[in-house]
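Here it is, the structure in full.
For this depiction, one protein chain was excluded, whereas all remaining protein chains were kept in their positions.
Presenting chain A:
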Amino acid sequence: MTSPITARRLPDEADLAQGSIPAALEDETFAGPAPDSATDGEVIDPQGAMKPLVSPAASLLRFITCGSVDDGKSTLIGRLLFETNSVFDDQMEALKRDTKKFGTTGEDLDFALLVDGLSAEREQGITIDVAYRYFSTGNRAFIIADTPGHEQYTRNMATGASQAELAIILVDARKGILSQTRRHSFITSLVGIKSVIVAINKMDLVDYSEARFEEIKRGYQAILPTLGFTDVTFVPVSAKAGDNIVAPSPNTPWYRGETLLERLETVEPETFDAGAEPFRLPVQWVNRPNLDFRGFSGSIVGGKVARGDAIVALPSGGRSRVKGVFGPDGEVASAEAGEAVTITLTDEIDVSRGDVITAANAPTGVSRSFSGDLLWMANRPLIKGGRMIVKIGSAQTPATLSSLDGAIDIHSYETRPADALTMNEIGRVKLTAERPVVALPYGENRDLGAFILIDPVSNETVALGVVRTVGEPEAVAPEGHAENRSGLARLADLWLGEAARGGAEHRAEHRQAKIRARIAGSVLVGFLALIFQMPLLLVPVLALLDFLLRPFLAVAFGADRLPEERKLDPTVVDEGGGI
């Protein structure tokens, strides 16, 4: 009999996250009610809301590493993991074995093999896809997006960069600033990263020359003005030998700045200041567990919301006030950008997935058209007139590429006229959507200013982009419904069964048909009363009362509302349906 565990070798994996000191979590608040028990339809535990998750010292930094093929990116990451004790013994054993098999470093451990996980990558010795790595020090947890350097995989680099708060740009000290360095810097800048560490690597191969370091630094500073980075540091390192990664290197006595890890631990990355913005909440999900609760769930992408705030729902323009704000642990007085919340409103206005709830006084672009810069990621070229689905926030809308204003050369940063974009090219475009979209310039909001394009037939993600300007605003229904309507009008809305949907938008024909049906129903009631020989005088009274009162019964029983809030997504097509 074969034992299930006879073919034992040392485990072979790169589980690289643990082993170091966790993000400053000491054994505090283990108490508190089990949140699972509070799920029986009870809405809130107001006390629970104040419970802090961890001691506030623990922060998170997401960063990317980018560099050309052979700049030593994977080696640098492997080194960071190794130096922060994030590599386990079994992984070290696997690394030693792999170094013999695939290694490119001779006798030394090939740290790149810790991170290049796909077999094609190990065979070719390059990084193809974005890999995410995790480590932590006493002060901070880190998520690294290890992105490929090769131009063929620019899209993967851009993907990694879009989620990062800081970029490490690797430069080979022997080669200096290459066109790839310029390309990586441009993409980093395109997705709005402001904080950059330029790690000048392989200093060991240029004899730790200060002159060489300064030369490269000057070379990079020359291209800075076009990039908009506001926080740039230069660190001379050798990932392979470990110089200036964790501890200051004796080989570079002329360098007095922070080591790479010191910088990562202390940097407060400059990002968009979402807190200063007006409140914005893209609605992901309408939460309607019962008739008494109708909440709008999503993650806040700007500003702050508190009970009582006046809001407007876009693109419909319905206005209301915030009745309650619910965080992950129950009701809270207010919530801010970054938090996943559910809010309830005082009025039943029409809000569904894809809409954006914003502060009532916030100017927000609602338009069918916008211009932006996009990175084309598909094999086939992008041409004017192409039809795609644009996704911004939680909204998806069919859209057409109405103009292609030029391609940006990512090496020289110059714009040139173009009829088409090929894979990995960046272009300046205008898009026209079928329905109004809620968008903002990327510089104002990282969530409502970013988009992807999806091929409606293949469903591939074919482009990622950032909004530069939002086109002509769409007329948003200026005066809202419930809040501003008189008592009589509200009563009429109720009677018509339109209160729940936000009165104005129902079509007149539908309303007339409804009234005609109700008149017919009342006539029927009168007729039946006549048959059952009621006094002749009472028949019209009965019919009239039925006509007036019956609709309110529908409201009382909730029969005027639609049972299902989830609208069918108009962009969803079956295979071959084509839009």
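The definition used in the following text is that a residue touches a chain if its C-beta (ideal position, glycine included) is under 8 Å from a C-beta of that chain, and two chains touch if they have at least 3 such contacts; residues count from 1.
In this section, contacts and distances are computed from a predicted model.
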One chain is missing here; what is its name in UniProt, given the choices "PucR C-terminal helix-turn-helix domain-containing protein", "Universal stress protein", "Na+/H+ antiporter subunit G" or "Sulfate adenylyltransferase subunit 2"? "Sulfate adenylyltransferase subunit 2"
Among the options A:Ala239, A:Leu464 or A:Leu496, the absent chain makes contact with A:Leu464
Residue touching the undisplayed chain, where the options are A:Gly242, A:Gly257, A:Pro328 or A:Gly406: A:Pro328
Who touches the missing chain here, A:Val351, A:Met377, A:Ile426 or A:Ala543? A:Met377
Pick out which of A:Asn251, A:Ser299 or A:Thr346 touches the chain that's been left out of the picture. A:Ser299
From the listed residues A:Arg288, A:Lys384 or A:Arg511, report the one that touches the chain absent from this view. A:Arg288
Counting contacts across the full complex, list the positions on chain A that touch the omitted chain. 1-23, 25, 27, 29-37, 39-44, 52-56, 58-60, 88-91, 94, 98, 115, 117-120, 122, 128-134, 136, 140-141, 143, 155-156, 158-159, 162-163, 191, 273-275, 284-285, 287-290, 293, 295, 297-299, 326, 328-330, 336-340, 342, 353, 377, 389, 391-392, 394, 446-447, 450-452, 454, 459-461, 464, 566, 569, 571-572, 574-575
